[in-house]
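The structure appears right after this line, and notes come after that.
One chain of protein is taken out of this complex; the other chains stay put.
Each chain gets a letter, A, B, C, D, E, F and G, in the order it is written, and its residues are counted from 1.
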Amino acid sequence: MSKPYTRLDKNDVAVLLVDHQTGLLSLVRDIDPDKFKNNVLALADIASYFKLPTVLTTSFENGPNGPLVPELKAQFPDAPYIPRPGQINAWDNEDFVKAVKATGKKQLLIAGVVTEVCVAFPALSALAEGFDVFVVTDASGTFNDVTRQAAWDRMSAAGAQLMSWFGVACELHRDWRNDIEGLGTLFSNHIPDYRNLITSYAQLTQGK
Amino acid sequence: MSKPYTRLDKNDVAVLLVDHQTGLLSLVRDIDPDKFKNNVLALADIASYFKLPTVLTTSFENGPNGPLVPELKAQFPDAPYIPRPGQINAWDNEDFVKAVKATGKKQLLIAGVVTEVCVAFPALSALAEGFDVFVVTDASGTFNDVTRQAAWDRMSAAGAQLMSWFGVACELHRDWRNDIEGLGTLFSNHIPDYRNLITSYAQLTQGK
Amino acid sequence: MSKPYTRLDKNDVAVLLVDHQTGLLSLVRDIDPDKFKNNVLALADIASYFKLPTVLTTSFENGPNGPLVPELKAQFPDAPYIPRPGQINAWDNEDFVKAVKATGKKQLLIAGVVTEVCVAFPALSALAEGFDVFVVTDASGTFNDVTRQAAWDRMSAAGAQLMSWFGVACELHRDWRNDIEGLGTLFSNHIPDYRNLITSYAQLTQGK
Amino acid sequence: MSKPYTRLDKNDVAVLLVDHQTGLLSLVRDIDPDKFKNNVLALADIASYFKLPTVLTTSFENGPNGPLVPELKAQFPDAPYIPRPGQINAWDNEDFVKAVKATGKKQLLIAGVVTEVCVAFPALSALAEGFDVFVVTDASGTFNDVTRQAAWDRMSAAGAQLMSWFGVACELHRDWRNDIEGLGTLFSNHIPDYRNLITSYAQLTQGK
Amino acid sequence: MSKPYTRLDKNDVAVLLVDHQTGLLSLVRDIDPDKFKNNVLALADIASYFKLPTVLTTSFENGPNGPLVPELKAQFPDAPYIPRPGQINAWDNEDFVKAVKATGKKQLLIAGVVTEVCVAFPALSALAEGFDVFVVTDASGTFNDVTRQAAWDRMSAAGAQLMSWFGVACELHRDWRNDIEGLGTLFSNHIPDYRNLITSYAQLTQGK
Amino acid sequence: MSKPYTRLDKNDVAVLLVDHQTGLLSLVRDIDPDKFKNNVLALADIASYFKLPTVLTTSFENGPNGPLVPELKAQFPDAPYIPRPGQINAWDNEDFVKAVKATGKKQLLIAGVVTEVCVAFPALSALAEGFDVFVVTDASGTFNDVTRQAAWDRMSAAGAQLMSWFGVACELHRDWRNDIEGLGTLFSNHIPDYRNLITSYAQLTQGK
Amino acid sequence: MSKPYTRLDKNDVAVLLVDHQTGLLSLVRDIDPDKFKNNVLALADIASYFKLPTVLTTSFENGPNGPLVPELKAQFPDAPYIPRPGQINAWDNEDFVKAVKATGKKQLLIAGVVTEVCVAFPALSALAEGFDVFVVTDASGTFNDVTRQAAWDRMSAAGAQLMSWFGVACELHRDWRNDIEGLGTLFSNHIPDYRNLITSYAQLTQGK
Partner (left out) sequence: MSKPYTRLDKNDVAVLLVDHQTGLLSLVRDIDPDKFKNNVLALADIASYFKLPTVLTTSFENGPNGPLVPELKAQFPDAPYIPRPGQINAWDNEDFVKAVKATGKKQLLIAGVVTEVCVAFPALSALAEGFDVFVVTDASGTFNDVTRQAAWDRMSAAGAQLMSWFGVACELHRDWRNDIEGLGTLFSNHIPDYRNLITSYAQLTQGK
């Protein structure tokens, strides 16, 4: 009666980045801003590195919610970009769903702001349509721990798998030998402790 | 085997506010009082804004538990108001259940004090009778984190969906275009960060 | 597919207090000692007040684990008391299981020290034999939050219901009118905030 | 519909220690280093004490991840030791799976660094192949609480049982009389509070 | 060698509100936004209630820092309002210092955003000029606890007295009999627990 | 330039208990209610045990602040009891100061609710008059950690010594041999861990 | 008797970066690694931006402590760089002290790893020689909060001023008009919330 192990397959994954907008980000208080920024950019780098089709969407970006953070816009210049005219659940926007389905992928990585709305609503809708949904929990933010825990419970109970960006990268890559340097660089750029390990190692082995 | 996505539908929702009484509120210590007061009033404003039938109930309001907080009484002057003579589980009170059923709604938003009793008991009873139950977690309070977590586990396992007032508002509204100003005002009144975004935005766009 | 709402029925409940021993209590660090002592004694008072058959058991009480706390021994002088000669899972002790079954009750309230062993093991065993198991989470203690959360997850997944002593008292009592003073006294003795409400109330109403 | 109670049986258990490497350990920040070291060594002592077949594996141990901590290498000189050339999920390494299956055991105790990858991936794979999986949560570490909670949710939903090393020891031992001194020594070496109880006890009983 | 007890005297106090601007407020993360907003407005109400001369100032209010929160602007329509053209330390702005000195008061209550800059800099400057400085700590906010603690240490060591808005109100009022209703209303508006006490009290005494 | 070591001398100490009233206690949120109640009663027991002259005072006890907690009233039936008609700083009440001075003691132990007002104000006033002031920090409570830390800083800078009830008891008693059983009983009644030590000890030494 | 207000003067400041080495950084656990890395690089950018003479030093950089983090080495290619052969207190190294004195500055900004040693020791030594010492607390890290608090107390009591990098930048810059874009860029690069404010602002004002 348990959830079966649906494993991320880089050939069957699309990434949905929902409402990482400059105004909405001021609402996020369950993760420290330095760490949260890093987590979101790490997920973006994963999408780029594994060449995963990525769909961007925003809510009212000309209003107080603010524009998409420029780093994401710049990193995915050719990705479908759906500024929603009003739908709060991105899945209620036909263009968004079309863009998702156009990727032809069955596994969806979803992250966004705020977790219980911009992430949970499309996650629940996608699950209802039979997609495999993986929530990138640490690239999603919300008001506080209480709202996060409630959102996680709702999504998990509906069948979503809760992951973190590091787990996503590892499950997609599967074997370091596929590209040691590529994955190492990704980790070095987003995990200070890992970067330190690599620097110490390099000094001792290459410094000679 | 997962819970299906039952989505809040403003035409099929009733709100049950259980035992937000001045005495009982002194027991709430899992959420800061400033924030908790705001969350409860935000939920009340949601009920008013979406014209959701609302049922109020209290337990022993002439004793140490104290009266319903006056703000709620004032906001819902015509709502069914059931001061229970003794039943701890509001669902054990026939008048309460009648009032709930008289709304003709199948989806119940429940919040109250304290979570593991005044919320959990009617939530479990309503689930047992086939209602869709949505717990408004952050408008419900209890003694500490341990009692909250246990109460959530019990309710979620029984089929309740755990939400927060912000998620409730968004899922009910569905599309900003239904009334931008209305929802914006609600958020501005209950989310200081959102109010600040709106003020900054207004200065730059309307101040010219 | 959800757990059905099995409701505590005072006529069908037995209480199992497992290994609240003076030595073992020094291991409990997930709840503050002042609060934990109060929670355990509150559960004991519930058992006495509702005249619930209660079974006491200890593990190696002549060794470093120390004796049962004297308050419990004094409060239940006639309760079955099973000092286990070695079995870690109380359910592995025939006398204990006999004592439990001799109560003729189907609903078991279990609390003890430490949560993941002395509570979880008999809880899982009792569930496997078809009992309805209710864990009194705040009258059970363990080393830290991590071990508690893992223990809760294991028990909840196996079908146990997680409660707190306050919820237990309320679910058993059902209606204040069954005995206002009795329940009020119990709360007054174990919830300082509630006692204060009652004192304030009494001064204003009876002081005149 | 609940998970049945699968109980650890010392005759049917194998222990998998995954990637407790000196470099990777610097990534662990959800448990304090003093405590985490103690937990890992406690699990190792459990494996030795109960003579459980143990499989060790590492990821890229000649690179920045660093070597296996020497204490584990020293404690299990004859255990299968699989330095993986690249597979991130140990279960993707044929030698590792062969070593696990060669133990002939159906119950797997898994611990490692980091939880959501080195533990969760083989745990999910083993569950998919029908093994009973027990995660030793406190001998597994990761970046922070958020990643740990997500990883636990994923594993638990897939059928894993979450335990702690103390619970594991107790469930394996079953009865103190099997060897009082052996288990007592294990606890004394890894639980300072328990050691203090034993010392106090010994002074009063043997000091005379 | 201790600091002497300099007591707030409502006839000798001026209030300085520094940079409570809509943009800068998004930087405050050492106090929850609901509570922080309440604290700032409580201090404003204190200034109004005790008719304390109040000086408002902002930094770059037409840029990203955003305008002064409208509530403060509305509450003090006639107060000196100094939008600083660039000085970070308000005390470096001649108009601000003039406005402060024009009040003729020797005791300064200072609050602002962020604590270690907008509060600490003028506080240190005012101390250097011989003013008695009282920092309203909970109406001042900053990035996190570490920056707050460092800022407090610096200000306290320089001779500032650290207070909270509640302490300020009480020290200014001195005797409830000066105006019971006034102070009671102020507390009722800003301390939910106090409001509840008053409501319970009123029901029992006036409800009859 | 350091504060000299002024040591508590049981012949020169008076205890001031300020505003431990049933209503005001609902404001205390920096210490858990179970623990706080215990701390206050422990301090009362210290006063009784060492026969320290004790002065009780309340603020507006017929209003929402509520009456003095009955336990204190009962424990000190003959102590000077000054219900203040309005003065917030107890030291502004002549009767209170007279009662304090009538004790003839130079060392004052002060505790109360809330810390930054009911404790800090008389503490600062007493210091200004040359008394040695010892704040019993854990028998004093306030809204949150921020207000507590600010209050402590203000009092310590003015020359107060910050203590806890356990330290007070030990410094007053000086030598266990003055009365082993008396002090042991006091600790046993207020420190569950200490009580457990004593029970374990008694079983092993007296049980034979 | 208070510390006078010694204000940072960009013409009289030198920056000392002590032992930010890749190995030692794994010891830092009182600040999250993402945030800590950002803080250190922010301080480095301050040193560059204000052209403050900067002195780098390391301890045993060829051993387990590891090399200086490459970012710092790269940013200050011409700065005095003193790899200490063994002195733990950098001030015990003559070359280091010479380099500091060669700057001709009287105000020293010190940051390093770990706080109670690599920062506190030279800070205390420099104070003893009459320098004005400013500890950049959030660019300094150590094992845990307890060691940090003790280290701060020792340094503050000896006369050091505790600051954070943001306060340092603001006190050095004094007036935004000295270079709006320069300071804005520095903040945008190191404070995600500030960057978001700037992006929102730019869209509304320049996007038209």
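We take it that a contact is a pair of C-beta atoms (placed from the backbone, for glycine too) under 8 Å apart; a residue touches a chain by one contact, two chains touch by 3 or more.
Since we're looking at a predicted model, the values are computed, not measured.
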Of G:S59, G:Q107 or G:S164, the residue in touch with the unshown chain: G:S59
Sole residue of G:F36, G:F76, G:F96 or G:F121 that reaches the chain not shown, by the stated touch rule: G:F121
Residue in contact with the excluded chain [from G:G23, G:P53, G:G141 or G:P192]: G:G23
Touching the absent chain when the full complex is considered, from D:P70, D:G104 or D:G130: D:P70
Touch with the omitted chain, as defined above, among D:S26, D:T57 or D:S164: D:S26
Touching residues on chain G - with respect to the absent chain: 1, 3, 23, 26-27, 59-60, 63-66, 85-89, 92, 114, 116-117, 120-121, 124-125, 127-128, 143, 146-147, 149-151, 153-154, 157-159
Residue ranges of chain F at the interface with the undisplayed chain: 1-5, 7, 31, 137-138, 152, 156, 161-164, 166-167, 170-171, 173-178, 180, 184, 191, 193-194, 196-198, 200-201
Touching residues on chain D - with respect to the absent chain: 22-23, 25-26, 32-38, 62, 66-67, 69-70, 191-193, 195-197, 199-200, 203
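Criterion: only the chains that are shown with their structure count from here on.
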Angle of the C-alpha superposing rotation, chain A to chain D, to the nearest 5 degrees: 90
Chain centre separation (chain A, chain B; CA means) in Å: 31
Geometric centre distance via CA averages, chain E-chain C, whole Å: 48
Shared-contact residues (touching 2 or more other chains) in chain F: 23, 26, 32-33, 66, 197, 200
